[in-house]
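Each remark here refers to the structure printed beneath this line.
Every protein chain of the complex appears in place save one, which is left out.
Take a look at subunit A:
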(Lines give C-alpha, C1' and ligand atoms only; values in the text may rest on other atoms or scores of the structure.)
Protein backbone atom coordinates (compact mmCIF):
# COMPACT_ATOMS: atom_id res chain seq x y z
CA UNK A 1 0.00 0.00 0.00
CA UNK A 2 2.87 2.36 0.76
CA UNK A 3 4.78 1.78 -2.47
CA UNK A 4 1.93 2.81 -4.77
CA UNK A 5 1.78 6.23 -3.09
CA UNK A 6 5.50 7.04 -3.16
CA UNK A 7 5.69 8.38 -6.71
CA UNK A 8 2.50 10.47 -6.48
CA UNK A 9 3.70 11.89 -3.15
CA UNK A 10 7.12 12.95 -4.42
CA UNK A 11 6.06 14.27 -7.81
CA UNK A 12 2.95 16.09 -6.61
CA UNK A 13 5.01 17.62 -3.79
CA UNK A 14 7.53 18.95 -6.29
CA UNK A 15 4.84 20.28 -8.62
CA UNK A 16 2.88 21.95 -5.84
CA UNK A 17 6.12 23.46 -4.50
CA UNK A 18 6.81 24.85 -7.95
CA UNK A 19 3.31 26.33 -8.26
CA UNK A 20 2.80 27.69 -4.73
CA UNK A 21 6.40 28.30 -3.64
CA UNK A 22 7.92 29.71 -6.84
CA UNK A 23 5.32 30.68 -9.47
CA UNK A 24 2.86 32.24 -7.01
CA UNK A 25 5.31 34.56 -5.20
CA UNK A 26 6.93 35.48 -8.52
CA UNK A 27 3.64 36.42 -10.12
CA UNK A 28 2.55 38.46 -7.09
CA UNK A 29 5.92 40.24 -7.26
CA UNK A 30 5.46 40.90 -10.97
CA UNK A 31 1.97 42.31 -10.57
CA UNK A 32 3.05 44.33 -7.52
CA UNK A 33 5.96 45.84 -9.46
CA UNK A 34 3.61 47.05 -12.17
CA UNK A 35 0.78 48.32 -9.96
CA UNK A 36 2.33 49.38 -6.65
CA UNK A 37 6.08 49.54 -7.17
CA UNK A 38 6.84 52.01 -4.35
CA UNK A 39 4.72 50.23 -1.78
CA UNK A 40 6.04 46.80 -2.70
CA UNK A 41 9.55 48.08 -2.05
CA UNK A 42 8.97 49.51 1.42
CA UNK A 43 7.26 52.92 0.94
CA UNK A 44 10.56 54.78 1.19
CA UNK A 45 10.73 58.51 1.99
CA UNK A 46 13.48 60.58 0.35
CA UNK A 47 15.10 63.88 1.33
CA UNK A 48 17.45 65.49 -1.19
CA UNK A 49 17.35 62.25 -3.17
CA UNK A 50 18.54 60.05 -0.30
CA UNK A 51 16.32 57.53 1.45
CA UNK A 52 15.65 58.85 4.95
CA UNK A 53 13.23 56.22 6.13
CA UNK A 54 10.00 54.40 5.37
CA UNK A 55 6.54 55.89 5.77
CA UNK A 56 5.56 52.71 7.56
CA UNK A 57 8.51 52.20 9.91
CA UNK A 58 9.04 54.38 12.96
CA UNK A 59 12.35 55.93 14.04
CA UNK A 60 13.58 56.78 17.50
CA UNK A 61 13.29 60.39 18.64
CA UNK A 62 14.33 61.65 22.06
CA UNK A 63 15.51 65.12 21.08
CA UNK A 64 12.86 67.43 22.61
CA UNK A 65 12.73 69.43 19.34
CA UNK A 66 11.15 66.45 17.66
CA UNK A 67 7.80 64.78 18.14
CA UNK A 68 8.42 61.56 20.11
CA UNK A 69 6.89 58.26 19.04
CA UNK A 70 6.00 54.96 20.64
CA UNK A 71 8.56 53.19 22.81
CA UNK A 72 10.64 50.56 21.01
CA UNK A 73 12.59 47.88 22.86
CA UNK A 74 14.23 46.17 19.90
CA UNK A 75 17.90 45.30 20.30
CA UNK A 76 20.66 46.23 20.08
CA UNK A 77 19.22 49.55 18.95
CA UNK A 78 15.71 50.99 19.21
CA UNK A 79 13.51 50.76 16.12
CA UNK A 80 15.77 48.07 14.65
CA UNK A 81 13.82 47.33 11.48
CA UNK A 82 16.00 44.29 10.80
CA UNK A 83 14.93 42.55 14.04
CA UNK A 84 11.38 43.46 15.07
CA UNK A 85 10.28 42.64 18.61
CA UNK A 86 7.80 43.68 21.29
CA UNK A 87 8.59 44.09 24.98
CA UNK A 88 6.50 41.05 26.01
CA UNK A 89 6.31 42.55 29.51
CA UNK A 90 3.29 41.27 31.41
CA UNK A 91 0.91 43.80 32.97
CA UNK A 92 1.91 42.85 36.52
CA UNK A 93 5.66 42.91 35.86
CA UNK A 94 7.44 45.51 38.03
CA UNK A 95 9.94 46.06 35.19
CA UNK A 96 7.07 47.49 33.14
CA UNK A 97 5.91 49.78 35.93
CA UNK A 98 9.45 51.07 36.57
CA UNK A 99 10.02 51.65 32.87
CA UNK A 100 6.79 53.61 32.57
CA UNK A 101 7.80 55.74 35.58
CA UNK A 102 11.12 56.56 33.90
CA UNK A 103 9.32 57.49 30.66
CA UNK A 104 6.99 59.82 32.59
CA UNK A 105 10.06 61.46 34.16
CA UNK A 106 11.65 61.96 30.76
CA UNK A 107 8.52 63.57 29.33
CA UNK A 108 8.19 65.87 32.34
CA UNK A 109 11.87 66.81 32.27
CA UNK A 110 11.56 67.84 28.63
CA UNK A 111 8.46 69.96 29.31
CA UNK A 112 8.12 70.82 33.03
CA UNK A 113 5.18 73.20 32.52
CA UNK A 114 2.92 70.62 30.88
CA UNK A 115 0.30 69.48 33.38
CA UNK A 116 -1.93 67.50 31.00
CA UNK A 117 -2.30 63.81 31.83
CA UNK A 118 0.16 61.71 29.83
CA UNK A 119 -1.53 59.59 27.13
CA UNK A 120 -0.92 55.87 27.50
CA UNK A 121 0.48 55.21 24.03
CA UNK A 122 3.34 57.63 24.68
CA UNK A 123 4.75 55.60 27.58
CA UNK A 124 4.06 52.03 26.42
CA UNK A 125 6.00 50.02 23.87
CA UNK A 126 4.41 48.93 20.61
CA UNK A 127 3.88 45.35 19.48
CA UNK A 128 6.38 45.51 16.64
CA UNK A 129 8.88 47.91 18.17
CA UNK A 130 8.54 49.73 14.83
CA UNK A 131 5.21 51.55 15.24
CA UNK A 132 5.34 54.65 13.00
CA UNK A 133 2.30 56.25 14.63
CA UNK A 134 1.02 57.80 17.84
CA UNK A 135 -2.51 58.82 18.77
CA UNK A 136 -3.71 62.38 18.18
CA UNK A 137 -3.80 62.99 21.93
CA UNK A 138 -0.17 61.89 22.22
CA UNK A 139 0.78 64.32 19.45
CA UNK A 140 -1.23 67.23 20.91
CA UNK A 141 0.37 66.62 24.29
CA UNK A 142 3.78 67.41 22.74
CA UNK A 143 2.80 70.47 20.69
CA UNK A 144 3.67 73.13 23.34
CA UNK A 145 7.16 71.64 23.84
CA UNK A 146 7.99 71.31 20.17
CA UNK A 147 6.64 74.78 19.36
CA UNK A 148 8.63 76.44 22.16
CA UNK A 149 11.93 74.72 21.32
CA UNK A 150 11.64 75.37 17.59
CA UNK A 151 10.40 78.92 17.89
CA UNK A 152 7.24 78.06 16.01
CA UNK A 153 3.73 79.01 16.96
CA UNK A 154 1.59 76.23 18.44
CA UNK A 155 -0.84 76.75 15.56
CA UNK A 156 1.88 76.04 13.02
CA UNK A 157 2.92 72.84 14.78
CA UNK A 158 -0.70 71.83 15.18
CA UNK A 159 -1.35 72.29 11.49
CA UNK A 160 1.70 70.16 10.66
CA UNK A 161 0.40 67.45 12.99
CA UNK A 162 -3.04 67.63 11.40
CA UNK A 163 -1.55 67.42 7.94
CA UNK A 164 0.10 64.10 8.77
CA UNK A 165 -2.73 62.55 10.72
CA UNK A 166 -5.11 60.02 9.25
CA UNK A 167 -8.64 59.25 10.30
CA UNK A 168 -10.32 55.87 10.65
CA UNK A 169 -10.94 54.18 7.29
CA UNK A 170 -14.45 55.30 6.23
CA UNK A 171 -14.72 56.72 9.73
CA UNK A 172 -15.06 53.18 11.06
CA UNK A 173 -12.01 50.92 10.89
CA UNK A 174 -8.80 51.31 12.86
CA UNK A 175 -7.77 54.29 14.98
CA UNK A 176 -6.95 57.90 14.10
CA UNK A 177 -3.16 58.32 14.18
CA UNK A 178 -0.31 60.71 13.44
CA UNK A 179 2.76 59.68 11.44
CA UNK A 180 5.71 60.76 13.61
CA UNK A 181 8.45 60.66 10.95
CA UNK A 182 6.41 62.75 8.50
CA UNK A 183 5.71 65.38 11.16
CA UNK A 184 9.39 65.58 12.09
CA UNK A 185 10.52 65.88 8.46
CA UNK A 186 8.06 68.72 8.01
CA UNK A 187 9.18 70.36 11.25
CA UNK A 188 12.79 70.30 10.05
CA UNK A 189 11.86 72.10 6.85
CA UNK A 190 9.76 74.77 8.63
CA UNK A 191 11.40 78.17 9.14
CA UNK A 192 11.61 79.60 12.62
CA UNK A 193 8.83 82.17 12.99
CA UNK A 194 10.03 84.17 15.97
CA UNK A 195 13.09 84.15 18.18
CA UNK A 196 13.05 82.92 21.71
CA UNK A 197 15.93 82.71 24.11
CA UNK A 198 15.39 79.06 24.91
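By our rule, a contact is a pair of C-beta atoms (placed from the backbone, for glycine too) under 8 Å apart; a residue touches a chain by one contact, two chains touch by 3 or more; residues count from 1.
As a working rule, contacts and distances are computed from a predicted model.
Undergrad: The complex lacks one chain in this depiction; which UniProt name from "Potassium-transporting ATPase potassium-binding subunit", "Tryptophan synthase alpha chain", "Peptide/nickel transport system permease protein" or "Energy-coupling factor transporter transmembrane protein EcfT" does that chain carry?
TA: The record for the missing subunit names the protein "Potassium-transporting ATPase potassium-binding subunit".
Undergrad: Could you tell which one of A:75, A:154 or A:190 touches the chain left off the display?
TA: Here the residue in touch with the unshown chain is A:75.
Undergrad: So one chain is hidden, and I want to know which residue out of A:123, A:143 or A:160 touches that hidden chain in the complete assembly.
TA: The missing chain is touched by A:123.
Undergrad: What residue numbers in subunit A mark contact with the hidden partner chain?
TA: Touching the missing chain: residues 1-2, 5-13, 15-17, 19-22, 24-25, 27-29, 31-32, 35-36, 39-44, 50-63, 66, 70, 75-94, 96-97, 100-101, 104, 117-121, 123-138, 140, 168-169, 172-177, 181, 184-185, 188.
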